[in-house]
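Here the complex is missing one protein chain, while the rest keep their positions.
For reference, chains read A, B and C in written order, and residue numbers begin at 1 within each chain.
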Amino acid sequence: MVIVMKDSASEELILAVADRLKSLGFDVHKVVGVNKTILGAIGDKRDIDIRQFEIMDGVQEVVRITEPYKLSSRTFHPENTHVQVRDVVFGADEIHVIAGPCSIESEEQLFTIAGMVKKAGATVLRGGAFKPRTSPYSFQGMGEEGLKLMKEAGKQFELATVSEIMRENQLDMMLENVDILQVGARNMQNFPLLRELGKTTKPILLKRGMAATIEEFLMAAEYIMAGGNYNVILCERGIRTFENYTRNTLDISAIPVVHKLSHLPIIVDPSHGTGLRDKVGPMARAAVAAGADGLTIEVHHQPEKALSDGAQSLYPHQFERLMEELRMIAWAIGRKIKQG
Amino acid sequence: MVIVMKDSASEELILAVADRLKSLGFDVHKVVGVNKTILGAIGDKRDIDIRQFEIMDGVQEVVRITEPYKLSSRTFHPENTHVQVRDVVFGADEIHVIAGPCSIESEEQLFTIAGMVKKAGATVLRGGAFKPRTSPYSFQGMGEEGLKLMKEAGKQFELATVSEIMRENQLDMMLENVDILQVGARNMQNFPLLRELGKTTKPILLKRGMAATIEEFLMAAEYIMAGGNYNVILCERGIRTFENYTRNTLDISAIPVVHKLSHLPIIVDPSHGTGLRDKVGPMARAAVAAGADGLTIEVHHQPEKALSDGAQSLYPHQFERLMEELRMIAWAIGRKIKQG
Amino acid sequence: MVIVMKDSASEELILAVADRLKSLGFDVHKVVGVNKTILGAIGDKRDIDIRQFEIMDGVQEVVRITEPYKLSSRTFHPENTHVQVRDVVFGADEIHVIAGPCSIESEEQLFTIAGMVKKAGATVLRGGAFKPRTSPYSFQGMGEEGLKLMKEAGKQFELATVSEIMRENQLDMMLENVDILQVGARNMQNFPLLRELGKTTKPILLKRGMAATIEEFLMAAEYIMAGGNYNVILCERGIRTFENYTRNTLDISAIPVVHKLSHLPIIVDPSHGTGLRDKVGPMARAAVAAGADGLTIEVHHQPEKALSDGAQSLYPHQFERLMEELRMIAWAIGRKIKQG
Partner (left out) sequence: MVIVMKDSASEELILAVADRLKSLGFDVHKVVGVNKTILGAIGDKRDIDIRQFEIMDGVQEVVRITEPYKLSSRTFHPENTHVQVRDVVFGADEIHVIAGPCSIESEEQLFTIAGMVKKAGATVLRGGAFKPRTSPYSFQGMGEEGLKLMKEAGKQFELATVSEIMRENQLDMMLENVDILQVGARNMQNFPLLRELGKTTKPILLKRGMAATIEEFLMAAEYIMAGGNYNVILCERGIRTFENYTRNTLDISAIPVVHKLSHLPIIVDPSHGTGLRDKVGPMARAAVAAGADGLTIEVHHQPEKALSDGAQSLYPHQFERLMEELRMIAWAIGRKIKQG
């Protein structure tokens, strides 16, 4: 931490700040310039609210010089983390595509789509059983029955599976039925839920909150990891900006930024990131080109009849063609995507 | 709903859209212009995802003409809702000020502050027992013990009380110990939690999410009300923008906007809304001047020793002076604030 | 400037950074901790791009510790600046209200409105002669003829006058006809225009850009002041956020922030800041309560016939009533507004 004192700060005020730093265990170094005095506080104290110094008399500015996260930081773990689920490894050379319907609607629907995405090269099946809907009057998901269908579909089509957990008491049935537990954007800072997930060993797919900075995103991962579960896959899914032609603004630059700051794999959700079917392809291609470790894409064989998010779901033939383009782009940057 | 067809849309495509609208129970009216055809769909269908029409061939644009919320809308409830807790009524002429520490830290701390804010004219005591902290390494609150202190303090100082509920399994102890249950900004779209709160009869203080539009804010209230609990107090607490001198940008204009769209009372949190002590006073005054039905303000007798958010807590003497200014502003616009 | 070196930075890399700092005239102080080395660079060098250090090998982070602006900073000019125009002084105890139509449309229109706002207590008349319209097909203003009407109206009603300058070649006719030159939000970073205005002595009303941080806002003022013209009045007029119920989000907290960082007066434009007539009153009151040094409000006697921005213009009787409320709020915080 670096504390810049005001030009007018008296020696007494400077001493008070230095004393407080020392009482918290910091080594303090004082730099005296013509107008300004700066205190350099050295020590690995990640849990300190720096604003307690900002409110001290004579202080102009306080600057944190260590990231507030540690377990998720590349500084302490230079190598990429590989998150393995069945024979799928996120964070290695191969790029994995998660695909499936927004909501699980029926056995027929799920199995039809599962077969189609498997054939196109997807390695993980997605599908929501519990849906976080903005309106209390909208379809809220099939619940546990849906999860069981996921398990069946995963087995039958040899696909790993992922579904969203919305509340702590769904944990057992989630662990029982799916391979990867997804935390939705609205729950990125549901800290009690993150803590519970930290106690499991299942891979967690953590989606970035709509208004979360990348630092907050990595802090949310830290919550899970602090509990002992290091199997975290990050997922960029669009942030809220003033532009409203698309539902959200997919922050493609989060990919290289996260890769620099963290060792965790990061994938991209172009379906929610744009909310519009005809934008999914271009943004999926952009994500792979920018270095994403995977994608999650909504696919439906009858989008116009989907109970949720039909407007952003690809038709199976669109998905198939997209997978071919993605394979070539992956190849162009020295990575690969599985053949269907 | 109004559906604007593309200039090029064939008669067949127009018919397909009209048929779909009819199958969902809408009355359909067709307006044919020189270049454009517009379909007006009349009917009170709040739970329809309009994007299912956006993806139909030939459709240029779909416009919703009813708000997606109903119970929280002023259209269906023109009079202001009064939310009563003990002898405090939110939404009537009197403006109420909630005050107290960010976190409950000890009996001595809570009772000292409670006495001070009571004396200055606050009518509700605030204090967190469960804290949603961005870092897993920060102080997480006193838990149930804190809630019991709240109950005691409320009794002793004749103040109503409010504290934040973070997870569903805290509900019983919350109902037992505090008068108003607060839903934090990060939980504004924690739909399972909102549903549970809808089953109680306790007043709910619902904070606006950092990236929530006013429509989403009212939809969150709708979740609670749909369960039968109409005692919802809304709370503006700052939105996330590009400006980062303050922690958030307090959206004062949300006050008149909410008053126009909804019958629910709205209060303002200038402490979290700015994150800086010296901005709390000006923004509290602005909120009252703009028509807020109340305020929630963090006060601490020793902010520099606070376990959380000390930097945004007022000293008691600052709070007292602020209350006097607020009384005069309230009077200027024909409202009033209790004498201490 | 403080430069934090990476944990892994070699002594050689640290030396290279220190040398570069010294070559630019900084005094360099080295703080060595267990893991980190920090370089404190002391010296008043405002014109240095700190990113040149960010790209040096071994550098983790660079922190600027002086504001990039100087003339507009309160650090170097602790007293409030008073900007005087005729007998109107911005930045002193009295709060001044600028009022008038969005666009000057005719002599009759301007003089009618001028008389009405004068009577209600406004001290400055506003009106646009050159209009920055988003659409090339919209009304673009009366031009020089409008400016001459402004001059006449100012004389007849004993009001100071303000109008927007859009391009450098309008400077002469502006200087000839109006008392305060307004720089619109879209021109806040039109640096050549700012430079030209710096060469005059006329007061400049500088509006904050829609996406400008407060630092950039003060840097824009710096451009004008660097040319020798210190008569700058700042104007908050709403920033662009994700919320789109209102046209912009009026950033009321900018008032106390600017007052802390700068000695320049700051006023608020609730008309453009909200874009909606029924929000103008509440936001005008909020601005005064938060400490604004003035307001600029659009008033039209026939808003439904206005050639621009009618939807946000107050009727004269609304303006009159608002002025009375504002006077009481001003009084509540120890300031005053002229009687009509």
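Definition applied: a residue touches a chain if its C-beta (ideal position, glycine included) is under 8 Å from a C-beta of that chain, and two chains touch if they have at least 3 such contacts.
Keep in mind it's a predicted model, so treat the numbers as computed, not measured.
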item	value
Residue of C:3, C:85 or C:166 in touch with the missing chain, whole complex considered	C:166
Residue of C:19, C:54 or C:93 in touch with the missing chain, whole complex considered	C:54
Selected residue (touches chain absent from view) among C:126, C:240 or C:327	C:240
Missing-chain contacts mapped onto chain A	211, 213-215, 239, 241-246, 249-257, 260, 273-274, 278-279, 282-283, 285-291, 325, 328-329, 331-333
Residue ranges of chain C at the interface with the undisplayed chain	46-47, 49, 51-52, 54-56, 68-69, 132-138, 166-169, 186-187, 189-193, 195, 209-211, 216, 219, 222-223, 226, 240, 275, 277, 303-304, 306, 308-312
Interface with the undisplayed chain - residues on chain B	2, 4, 7, 27, 29, 31-36, 38, 40, 42-44, 60-61, 63, 65, 75, 240-242, 244
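The rule we apply is simple: only the chains that are shown with their structure count from here on.
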item	value
Interface composition of copies chain B and chain C: same or different, split at half	same
Distance from the mean Cα position of chain B to that of chain A, given in whole angstrom	27
Approximate Å spacing (C-alpha centroids) for the pair chain A, chain C	39
Approximate Å spacing (C-alpha centroids) for the pair chain B, chain C	31
Chain B residues counted as touching two or more neighbouring chains	211
